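A single protein chain has been omitted from the complex, and every remaining protein chain is retained in its original position.
Here is chain A:
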Amino acid sequence: MVQAGVNNSNDSSNSQETNDNVSSTTSTTTSTTTSATTHRNTQLQDNDPNIRSRSKAVCKLNCTYCDSRVCVRGMKAMLLADTRVELYSTDVPPLSVQLVGEDYLTQNCHCKIRDVACLTCGNVLGYHITQPCQQCMDACNNGHLWMFHTEEVTSEERLDFNGTQYNYYNIKYN
């Protein structure tokens, strides 16, 4: 379930997660400022230094291959199942990418996922959870259904006109 005070996406009418009321992959622990992804009902400890050190900065993501902007609402995340795996995630369907191929299952859980490719160059950049599994639904998560592999995108923090970082959960969907 989405945790109160963490995810404001349920308020947004254009958010895909509203109907599903959640999902799986990126899961944010209550008391930290960090988010991470999981395909397993594995929770990170609040005091995990790895997590603490990260902020919820908003990132702009570009395709590594053709440099097209693919997302303006990215967030650095890590796979809960394996904290060595870093990803970028987002909660709204990103720009200029599209689902390709068929759904498949991950090794970690029963979520059905499908690859996401850059519309400009067609390279696969990440995946989308098309059907979150019950485990992930039950787990604490932040409703991020779109993932980008770090090696497939370049990222840049979004700053406001003062040069201050945006906070992921205070920024409007744009």
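By our rule, a contact is a pair of C-beta atoms (placed from the backbone, for glycine too) under 8 Å apart; a residue touches a chain by one contact, two chains touch by 3 or more; residues count from 1.
Throughout what follows, contacts and distances are computed from a predicted model.
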Choices "Vacuolar protein sorting-associated protein 21", "Muskelin N-terminus-domain-containing protein", "Mediator of RNA polymerase II transcription subunit 22" or "GTP-binding protein of the rab/ypt" - which one is the UniProt name of the chain not shown: "Muskelin N-terminus-domain-containing protein"
Out of A:Q98, A:Q134 or A:N167, which is the one that touches the chain we can't see? A:Q98
Touching the left-out chain: which of A:V70, A:A117, A:C133 or A:V153? A:A117
Suppose we count only contacts with the excluded chain; which residues of chain A make the list? 65-67, 98, 100-101, 117, 119-123
